[in-house]
Structures are given as C-alpha cells and as structure tokens.
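So that we are looking at the same thing, I have put the structure below in structure tokens.
A protein chain is absent from this complex, but the other protein chains hold their places.
== chain A ==
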Amino acid sequence: MTPSHFAFTSAFMLGLTGLALHRYHLLSALLCLEGMMLSLFIALSLWTLQLDSTCFSASPMLLLAFSACEASAGLALLVATARTHGTDHLQSLNLLQC
C-alpha cells in the first residue's frame, strides 16, 4: 500500500464512518458524502497522474460533475425536509416507522 493509497483510503473510511455513526444533522451527512466523493476524486486524479495516460484524464472531471449533481440533489432534499419537517435533524425523520 503506497502512501497516497493509504491517504485516500483513510479519508474515504473517515467519511463513511462519519456518515454511519454521526446521525444528528442531515447537513453533516451530506458533508460526509461530499468528503467521500472528494477523496474518490483525489484517488482518480492520482491514478491518472501515476499512469501518465491521457485516455483516463477525463474521469476525475466526470466524477466531479456527478458528485456536484448529487450534492445539489442532497441540498434540494435538505430544503424540502426543512420545509416539511421544520428541522434538519435526522431524528425527526420518523413518519414512516409504523
């Protein structure tokens, strides 16, 4: 395992742990998701740089575009949740547990 591999793996795992265990605000969950996507961006960029290949160089930009779409969908859902539930606490998302 190279140092760069270790760096992005630990960044991703930290984001995943935060998403799984820190369940208080919806916004913090979205931030953890964004951190995971950014660590994947670093991973793909380093892969391209290490290989020195041009055919793979578009992939980090594609990933960034998709993660931006995903983040905007998440923020739209944050607004929708704030309008319907009055708060962004994940605890208040309990209407469907019957």
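What we mean here is this: contacts are C-beta pairs under 8 Å (C-beta built on N, C-alpha and C of every residue); 3 or more make two chains touch, one makes a residue touch a chain; residues count from 1.
Rule of thumb we're sticking to: contacts and distances are computed from a predicted model.
Not shown: a single chain whose UniProt protein name, out of "NADH-ubiquinone oxidoreductase chain 2", "mRNA export factor MEX67", "Ral guanine nucleotide dissociation stimulator" or "DNA-directed RNA polymerase III subunit RPC6", is "NADH-ubiquinone oxidoreductase chain 2".
Panel shows chain A; residues 2, 5, 9, 12, 16, 19, 26, 29, 33, 36-37, 39-40, 43-44, 47, 59, 62-63, 66, 69-70, 73-74, 77, 80-81, 83-85, 93, 95-98 of it touch the chain omitted from the view.
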